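This is the structure, below, for whatever I ask next.
Just one protein chain is left out here, and the rest sit where they should.
Note that the chains are named A, B and C in the order they appear, and that numbering of residues resets to 1 at the start of each chain.
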Amino acid sequence: MSFKSAVITFPGSNCDRDALTYLKDLTHGEVFNIWHEESSLPDVDLVILPGGFSFGDYLRSGAMASKSNIIHDVIDHANNGRYLLGICNGFQILTEIGLLKGALIQNKSIKFLGKDCYIKKKFDNKFNCNIKDSEVLQIPVAHNEGNFYCDQETLNYLQNEELIAFEYCRGEDSIDDGNINGSLDNIAGITNKNRNILGMMPHPERAYQDFHVSKDGKKIIESILS
Amino acid sequence: MNDEIILEHGLTLDEFRVIKEYLKRDLTIEELGIFSAMWNEHCCYKTSKKWLKKLPTSNEIVIQGPGENAGIIDVKDNDGIAFKIESHNHPSYIEPFNGAATGVGGILRDIFTMGARPIATLDSIRFGEISTDKTNYLLNGVVHGIGHYGNCIGIPNIGGECEFDQTYDYNNLVNAMAIGHVKNDSIFYSKPKTIGGLIVYIGSKTGKDGIHGASMASDVFSEDDEDEKRPSVQVGDPFMEKLLMEGCLELMSSGLIESMQDMGAAGITSSSVEMASKGNVGVHINLDKVPLRQPLTPYEILLSESQERMLAVIEKDNNEKIREILKKWQIDYEVIGEITNTKRVVFSSNEKIVVDLPVDIIVDDAPEYDREFSLPKKRNQRNFDTSKLNIEKMISNYMNNLNYLDKSWVYNQYDSTVMGDTIKEPGQSAGVVKIHNTEKAIGASTDCNPLYIRINPEKGMIYTVLEAYRNLIASNIKPMAITNNLNFASPLDPNIMGEIVLSISGLSDIAKKLDTPIVSGNVSLYNQTNDRPIDPTPVIGMVGCNSNWKKILQNKFIKKNDELLLLGKSLGGDFSPYFLQDQKIISSICEFNELLAPDIDLEIKTAKFIQEAAEKDLIQSSNDISRGGIFMSLIKMTQKNLGFSIKVNDEKDIFCEYNAGYILAIDQKNKEEVFSMLYKDQINFLSLGQVKLNTFEINSKKFNYSDMMDMYYKNFYKLIN
Amino acid sequence: MRIKILIRLKSQILEPQGKVIEQSLKSLGFEEFSNIRQGKLIEIDLPDSLNEKERSEKIDVACKRLLVNEIIEEYEVLG
Partner (left out) sequence: MRIKILIRLKSQILEPQGKVIEQSLKSLGFEEFSNIRQGKLIEIDLPDSLNEKERSEKIDVACKRLLVNEIIEEYEVLG
């Protein structure tokens, strides 16, 4: 049975093509591109909410996209236990929908940040099960609002329920502590309680081809498929 | 029309007389506005045209040379590369964030207007002395603006320049370049085909933005009139541009439109006039149909520079289908006029004709000046006393000068990996992206050496082009064509006119020798505040290709023990302008020696060798030598604890500039083969030393590796805060 | 009538923009300015035909549904 997936495009999404290519190259299955105004999703195993500036990121990043028509079906898809992955703007949209806890506020540097970052896995889930505990992944980030915030109670919950998927760390040539944007507890990606929804700021779809600086981004899809 | 109004519109009384004699009647204010916009330096190149004609603009790979929105070159298999550079200097001085942002927006529209999907941007930015608050404000605003616009649309920035010099204290420069990919059988031109075709307006509503912007761009503005004459600023809406880009590309691939033109400087005026002129037809536009953001007079509609707007010509039958497509993208769309056979530009409003002019007089009769120019004086040759310099001092001079330091503060604010095809990000000698779904790599670099050009415009320009050339060669990209942005002070000064004439001549010379024609460009004059002219800054953007991305060379060290080779010929201490200036040996421009003649044959020969060796996978990595010499070139090659140990005869020489200078890192096992190739080609080289872990060693003197890295990577942040 | 909605980050959340402004102001000699925070202002025209209660209800709903993210923000309506 072949793996099927879909990428949603919102007005202002700009990593939708990248996500489509990533899925095509790594899953070898059917991949759909869905426009945000459509009312239903095809029957797929994985949906990606891609990066970009949906609706210009005006008001708040991800806020307006979270009210799109297609979102009802995205929620249904997730409630059925299927995989849902939000990358960058997609992560922001997931928190705005409320499918993931917390919020992403402006980077502590108050500047857009486009460079490679280093992350490692914190707690096990289906998105990172192929990654070793000690492994450091090098993956690009490109965001202005990637600074993960939640209140103490939520943080305790994320810790206790082991919902933190990735955290920022130092890499071999880091000149700082690796927490590039000020995120609480170095959080780079979290899941929902059911662990079928992952939101992450780094862009795995920009780190998997031979000419990319790193191929660590492969490991997410490989984990899902394993 | 009184003289004052005419002058205020940036026309000379002579120019006005020509118009009146031709028309045999007085002009409406709207018509005056049109001449003001179209006869402005920015649109008609009245000062530079005569000289620009001398540039080589074609060879077998040029599909489109200057004259359209962007130039296009053929990279085989029906793939074309469209590119152009454009300036937004004055707007960025007035309002750095929006000025720079709209600069990026404008150049991207130039690319997708031709049916090309933008695949990369570069930016060349120059500021005054960093010690002033103003410079800091401009730097922050400009970089934020460039990033904001490009990041939002999702086009990777793959390189550029960022320099500081007091010559730009009151006139910072912001040049933005964009590169797009097009299928050669699907290029769109601005030339309309059908008489009776509908002229349609696509994009944002028109507002008061930047009215008079075009004429302002060619006015010498003085420091203290910042507030009064300030025209309203253009604000960019990158989200709208993203929708517009997707909408237009969809329209073009659907075959529903026949030509397209973006509304850039002087908005609807210049786009419609250009359309008429290209097609040798007339246009009739009803200004009442133009979508407005706020009530505007016909005069204001004609001159508004609101961003994110396009003009297209379509066949009547396609109207509804187009409306349907654009509805999905939520873009305003309106039929505002039609193509006529009158060869006149007619605008009406409220049932009245407000403009009725023959296209000829606006375009063909635009003034062309042959301004007086003078040649630079002969320079005396001197030897300079550099005895006070020691290696620590020279390192410190460069490492405390912004111009030599890592610019990641700038380019980390840009998204350089979006679209997933970036092969080489900013921070390396050239930016490189893959053409999606192909094996081809496209590389580009922007460069200018204003100090060289100041000393000798003609040779200086040649050095500038050769630097860009080396940047591409060091990545194993074959240089193919050039775009240029001629930033100069006032051409009314014969010395400055001389700089313009001579640097164009140098550009022409070297472009012919390298067979890299000039396919697009832009002129920005009057970059001068009172009696403070900028140094001549003709920036070039060079673009090239390698049909196999796997052969692209990295600039960074790959592994320890690789052999370091030095190629090229040093200019030596007495003839390296940046060395002399930045090691503080010389402070006045008149003291420099005449530039040595650039060794173009050596450049070409060396480039051939590197390409050949790279294709045989004999080179691990390579970097070119430019400002800062061997020393800075080596620092840029370090990564992940890989450093170097080298031996040289003359320690000063490693800080000097070079002809055909490169550092190559070669695997020991390939040494013999590389050496024999070099002997065969009769290229002089030197074994400098080796790549070493955690080492920074020059002539057995050890420096602390991480201290050096800290200085190179962190001093920029320190110096600007 | 035109109403203003002031949106600010909750006080326990570090607001980096404000910190930067505060530093810049200090370096310009504005020592007395403290505790600076930047937020958002949203201005909206609402029909005069709505009465006070309807208006404030509508605004509250709009804020909760879209304009404000209550995990991180709070708001105040003026005018």
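Convention: contacts are C-beta pairs under 8 Å (C-beta built on N, C-alpha and C of every residue); 3 or more make two chains touch, one makes a residue touch a chain.
Note that the structure is predicted; figures quoted are calculated from it, not measured.
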{"item": "Residue among B:E15, B:E41, B:E68 or B:E95 touching the omitted chain", "value": "B:E95"}
{"item": "Residue among B:G33, B:P118 or B:G207 that touches the chain left out of view", "value": "B:G207"}
{"item": "Residue among B:A82, B:V104, B:L198 or B:M240 touching the omitted chain", "value": "B:M240"}
{"item": "Where the unshown chain meets subunit B, residue by residue", "value": "94-95, 98, 204, 207-209, 230, 232-233, 235, 237, 239-240, 293-294, 306-307, 330"}
{"item": "Hidden partner interface residues of subunit A, rising order", "value": "55-56, 58-59, 64, 67"}
{"item": "Interface with the unshown chain - residue positions in subunit C", "value": "2, 4, 6-8, 18, 21, 24-25, 28, 30, 32-47, 50, 58, 61-62, 65-67, 78"}
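FYI, only the chains that are shown with their structure count from here on.
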{"item": "Centre distance in Å when subunit A and subunit C are each reduced to the mean of their C-alpha atoms", "value": "29"}
